[in-house]
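Excerpt of the complex: some chains, original placement.
We just call them A and B in the order they show up, numbering each chain from 1.
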Amino acid sequence: MSMFGMGLGRPQTDYDENKVNAYKGEMLMASHMRETMTNVCYAKCIPDHYSEPDLNKGEGNCVDRCAAKFFQAIKIVGTDLQNQASKM
Amino acid sequence: MEHLGAPTPKEQKKLEEINVDLMMNGIAGIYMSMVGRCFTHCINDLTSKSLSGKEEKCLKTCGEKFMKYQQRVDLRYGEESANLQ
């Protein structure tokens, strides 16, 4: 998911801005990724979230599979965008 | 992210700052989105100003379940992220 490690900013400070920006971009992406995965897998796996305080076995398994599929989906859906972003 | 080279102490400091900001914002965002979801589901009577026993129980259950859900998601998220690198 390295989309931001390129020519943004210029080293004029006491640290390498390109490097800091690249890290920042990855952290921003990771933060949005976690939030999105939290939302989509909740919608798919926790239908009756207000009747029982525990995750039952089926819900837990569903979360595991949802997470695995979500990370596979990111690689498929994002290919074009990453190509585009790396040309920025 | 090793392909970027190890950060210097100055950079490390900057990155920690960014990290703390994003982490706090992420927690606040996920937490409030959970509150919003549980509220939307559990509160249907707006003719009174205080929660009924039923609403309170529903909110408590919804919050507890979400916490357990979040822990499970974060566990998987950590594992899958580690595999990506």
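In this section, contacts are C-beta pairs under 8 Å (C-beta built on N, C-alpha and C of every residue); 3 or more make two chains touch, one makes a residue touch a chain.
Everything numeric here is computed off the predicted structure, so don't read it as measured data.
Q: Provide a label formula giving the number of copies of each chain type in the whole complex.
A: Each protein chain kind appears in the complete file with these counts: A x3, B x3.
Throughout what follows, only the chains that are shown with their structure count from here on.
Q: Which chain B residues qualify as touching chain A in the complex?
A: 1, 3-5, 7-8, 10-11, 14-15, 18-19, 22, 25-26, 29-30, 33, 37-38, 41-42, 58, 60-62, 64-66, 68-70, 72-74, 76-77, 80-81, 83-84
Q: Of all residues in chain A, which touch chain B in the complex?
A: Contacts found on chain A: 1-2, 5, 14-16, 19-20, 22-24, 26-28, 30-31, 33-35, 37-39, 41-42, 45-46, 49-55, 59-60, 63-64, 67-68, 70-71.
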